[in-house]
Structures are given as C-alpha cells and as structure tokens.
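Once you've had a glance at the structure underneath, I'll fire off some questions.
FYI, not all chains are in this one, though none of them got moved.
As written, the chain order gives the labels A and B, with residue 1 at the start of each chain.
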Amino acid sequence: MLSLQNMEFTASQIASFIDGKIIGDDNALITGVSPIESGETGHLSFIAQERFSHYLDTSNCSVLIVSENILTKNNYTQTIISVKDAYLSFQVLMNLYQEMQGRKEGVEDGASIHDTAVVGDKAYVGAFTYVSEKAKIGEGSQIYPQVYIGKGVKIGKNCKIDSGARIYDYCIIGDNCIIHSNTVIGGDGFGFQPTADGFKKIPQLGNVIIEDDVEIGSNCSIDRATIGSTIIGKGTKIDNLIQIAHNVKIGQNNVIASQTGIAGSTIIGDWNQIGGQVGIVGHIKIGNQVKIQAQSGVTSNVNDRETLYGSPAISYNDYLRSYVHFRNLPELVKRINNLENNSKDHTNE
Amino acid sequence: MLSLQNMEFTASQIASFIDGKIIGDDNALITGVSPIESGETGHLSFIAQERFSHYLDTSNCSVLIVSENILTKNNYTQTIISVKDAYLSFQVLMNLYQEMQGRKEGVEDGASIHDTAVVGDKAYVGAFTYVSEKAKIGEGSQIYPQVYIGKGVKIGKNCKIDSGARIYDYCIIGDNCIIHSNTVIGGDGFGFQPTADGFKKIPQLGNVIIEDDVEIGSNCSIDRATIGSTIIGKGTKIDNLIQIAHNVKIGQNNVIASQTGIAGSTIIGDWNQIGGQVGIVGHIKIGNQVKIQAQSGVTSNVNDRETLYGSPAISYNDYLRSYVHFRNLPELVKRINNLENNSKDHTNE
C-alpha cells in the first residue's frame, strides 16, 4: 500500500516533532505511512487504543507511535516512539507533513489573467486557469490549473481552489477556504415562469457568498441567488456532489454529507449535521444542532436539536419504531385476520 | 448583500424602461438590487403584494418599484416608481439588464479550433476551449473558456455553453440552449455484457440530441445512446447533478429538479414536473402532465396527469394517507394487542 510518498525521515526526527521518547533504533528510516492493520516495512503507523495493542511486535511497520499507557516492555520488534496521546501526536505530525509539502507561488505559463484582475502576494495561479476582469485573488491563495474565475470574483487569503472548479461572476469567497475539483459556484438558479408556450427563464442576477474557513468537496453545484446572495456560513464543511439551490442561506459550522440537496430559499442555522443523500425542500427553516439521518426528505421547519429520519422525515426514534412494525406488517395482517375470524365465530355463536 | 454589481442608473432611467411614474427624486441613483427583506441604501427593489407593503417607508432601498394599487400616499421615504404590476415590471427590467451585460464575440487567444471546424458569425469561443474536427458552432453562440467540443458536434444559434462543459463526438444541440458548467453530454452509456471473466463493454455508438430552448444545469451527465439517440425535447429544463442514461427520450417542456436520475431507454412525454432526487427505472413510459414528488422511485409506466410519491412510487394521496398510519404503527399494534387480549378473555369466559 502506497501512501505519503517521497517522505524520508528518521525515527529521531519524527520523535523531535512530537516530543516523544524512542524505544529502539534512533536511525530507523521511514519512507511512508500505513494504517496499522496493513503496515509495511519502512512505514510509520500509530497505536492509540488498547484494542490495537496486539499490533505491537506483529505489525510490519518499522516505527510505531504509541500512547505510553499501552506500553509494557522495554523492547519491541519495531522502533517505538512513546507519547502521551498517540492519536493526537499522529495528527500533529500529519499536519506538519502536509505543510512541508510546500505551496506554489506565481503565475504559471499558460494562465490567462485579465489586465484588470489582481493576484495577491505569494499566490499561485496554475496553467490554463482563466481569471476574468476585475477578479481579485488574495494573498497566498493557490488556484490550481484549469480553474475558471468570472468577472469581479473576490477570493480571500490562503484559499485552495482545485483544478476544474468554476467560480462565476461576482461571487465572493472568504479566507482559508478550500474548493475541490469541478465544483461550480454561482451557476444560474433554476427559475422559470410557465407560459402557454413553455418556460421563460427568470434572470438569476444575485451571487454566492462563501464565508471564511469553508470547505466544499468536488462536483458540487452551488447556485447564485435570483437577487441577493446564496450564503455558506463560516466554518461549514460540505462533502462531494451536493446541490445548494438559489437563495439558500446556510449558517456556521454545519457538516453536510455527500449527495445531499437543499432546495431554493431554505435557511439553515448553525452546528447542524446533515447526512448523505438527504433532500430538503425549499422555503423552510432548519434550526441549530439538528441531526438529519441519511436519505431523509425534510419537508417542513425543524426546531433546534431535533433528530430526523424518513421521507417525509419525522423524529428519528419514531421512524425506527414504526419501521420495526413496517417490517412486521405481514404478521400483523395475519393477526388482524385471526381476530376477524374469531369475531365472526363469536357472531355466529 | 451584494448583487447586480456595477450597474448605475437613475430612477428616471429605470422608470422609462418600464413606463412607470415617479413619486420622489427623479435623479435618485441606483447601484444595485436587493431582495425587499434585506434592502440596502442605493439599491432598487420591488413590492408587488399587499403583504409586503410594510416595507414602504421602512426599507433601506433608495428606489422601489411598487404596484399602483398598493400605493396610498403622495410621498414616501424612498423614491417610488409606480407601475401596474411591479413583479412583471421588475422581471422586464432584469431581462433588460441581463441583455445589456453584453455578449462577447470572436475567438479568444489560446482556444484550440480544428481547421475543419466552423465557428458562426458573432459567436464567441473562450480561451482553452477545444473544438474538434468538423464541429460547427452556430451564429452568436457563446462558448466559454475550457469547454470540450468533440468531432462533428453541431451547436445551434445563440447558445451559451459554460466553462468546463464537455460535448462528445457527434452530439447535436439546437438553438437558444444553455448548458451550464461541467455538464457532460454524450459520455458512454453504461452497458456491459457479463461473462465468466468479467464485464465486456458494449460499444456506445449513438449520440445525444438536444432540441431548441433546452437549459441544462451544472454537473449533469447525459449519456449517448448505444445506437440511435438520447433525446431531450424542445423547451425542457433540467437542473443540476442529473443523470440521463443512454437511449432515454424526453419530450417537450418538462421541468426536472436536481439530482434526479432516469435509467436507460425510458420514454417521457411533455409538460411533466419531476421533483429532486427522483429515480426512474429503465424501459418504462411516462405520459404527459405527470407530477412526481421529490425522492420518489418510479418503477412502472405512468399515465397522463398522475401525481406520484414514494419508493416504489404510488399515487401521491395514497402515499400520504398510508404514511400517516405508518407513523402511527406503534399505536395500531397496541390496539391489536388489546383486541387479542380481549378476544382471549372472551375465549376464556
């Protein structure tokens, strides 16, 4: 299994990053990272929980970061880096590693940048990326190749916009945002007036505002408002293949799983957890700290801290209770048949 | 809230476009448009219904287009443009505004156009767009940057093909069509023959035909036919993230909401309304003026004017009626238990 390629560290270098104590070979060389259940020679992994302690002495990994309370011996097959909390230390390490990967700077040959566009200090713009008039790219932001940036778009500092993302005219993206490949920000909302001859397009002249610290996965569609703005609030995280319709307002620190769709003008509060393949109708309000189970269909307002399931969605517990009986309906029908037969017997008595 | 940036009109200019009467300052300057519930200084909005009349005198907007029957005074805080139907006038204005945005013309530096391709008069082809041999782009059509156009593709007049759309070999697009970013027209249909060694690809050698006045949202996948054509009929409007499989035929003036999928060879009539996240199986026929509720799963033929819900989908009213009892199943089961206990009592008498 290949991962974290091209790294090369010694156990003692790793230990110094996370303030760990080495048991074994200071110079053990690490060239990659494996999950503990499929460790490879030359790789690093970690053990943070007692229930994985059987991998001590048995994993093929050369170096293991281990929580100190799990360690019972002075000597293991692998080189051990003993730390207080192995999970935390491993995260610190991975973050460090990612930062070391380096950022690019400057405008690559073959990018097309309008004369009136502004590219900030230490920003990167990749080849075949198109930046339209009066667009503004903030300091340190990384715009990968083949991105489309429309007129008057503003992108904040330290963003990462992946290859093939499209950001249409006048949309605004805050600082520290990540937008993955092939996501479309600011496509027209789906609005038509029916006439006898067919549907007449209603102009979609608003924009999309994405606040700071938002991450949006790949292949998402976030439509511009008819007038005003579609808004994704600070710190909200959106998975892949998600539909956000025109004039939707999403608050802060929401987590929305893959393939979910939110219809027009719906308003969503803060700290909600929305599962995958959920559908939410238009023009409703969802409060805060709500949990919506995967595949649910939400058709009316939702109060704070509710947990929902089903289509149309009802309380999670009620849905599961009813579903138990749903599965048992053939049996219930037999019981009703019996009761009716008995009742007839009585009547015939 | 930012919207309709960079416009700059006076109240009297606006009034002249829509034949309105001004109450207030002819020279009031408009630099943007807001929804009435979040108006901003210097912005234009409209009031078409009595229930929004409390925004008269209270909205921060500088100019309001108002239906004349709502007006009761000779003087308001804002400059008023009085018209017969404010909603209609506002739409007229937005359409005008969009048209004034201007179209581009000519082939941008960095586009790759095959010698045998034909680009019509007043058409625009953006940078990094690839036009293959014998492709034909009609008069006035706007092909944005980074689009892929395959061999022998024909695109009609006055179309707009957004950045990142892919139109594969021999597909045909009519006049006045809009295809949004990252939509794929003419990818291979999903057809394989099972063999003992695995699945063998069945060549997908047909195409996709998109008739006039069709709009297709972003990130859609519309597959080419195995042989013959996948067809999207005149005036049909398709939202984002939608799957149309090989050999599907869709009629005229349908509206299909986001994330719906239609499986292979299904035939759909005219004027149907299909909700979001609907699944329709392959090889069935759906009539005309059918309504399919969001998240439904349609598994058999549908007659004209039916309304459906559920998975598998049944009549909308029947589904809702049954769902009320579904929610109440725990209570029903208690009642059955009681009846059985009573019945035993009788038996034991």
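As a convention for this text, a contact is a pair of C-beta atoms (placed from the backbone, for glycine too) under 8 Å apart; a residue touches a chain by one contact, two chains touch by 3 or more.
It should be emphasised that the depicted structure is a prediction, and the values quoted were computed from it without experimental measurement.
Because all chains derive from one sequence, the complete complex can be expressed as a copy number, which is 3 in this file against the 2 shown.
The working rule: only the chains that are shown with their structure count from here on.
Between chain A and chain B the CA-based rotation angle works out to 120°, given as a multiple of 5.
Mean C-alpha positions place chain A and chain B at a centre distance of 25 Å. Taken in their complex, chain B has these residues touching chain A: 1-6, 33-35, 38, 91, 94-95, 97-98, 108-110, 126-128, 144-146, 162-164, 178, 180-182, 213, 215, 217-219, 234-235, 237, 239-241, 252-253, 255, 257-259, 276-277, 294-295, 311, 323, 326-330, 332-333, 336, 339-340, 343, 346-347. Those residues of chain A lying in contact with chain B across their complex are 110, 112, 128, 130, 146, 148, 152, 164, 166, 168, 170, 172, 182, 184, 187-188, 190, 192-193, 197-199, 201-203, 205-207, 209, 219-221, 223, 225, 227-229, 241, 243, 245, 247, 259, 261, 263, 277, 279, 281, 297, 311-312, 314, 318, 321-322, 325-326, 332, 335-336, 339, 342-343, 346.
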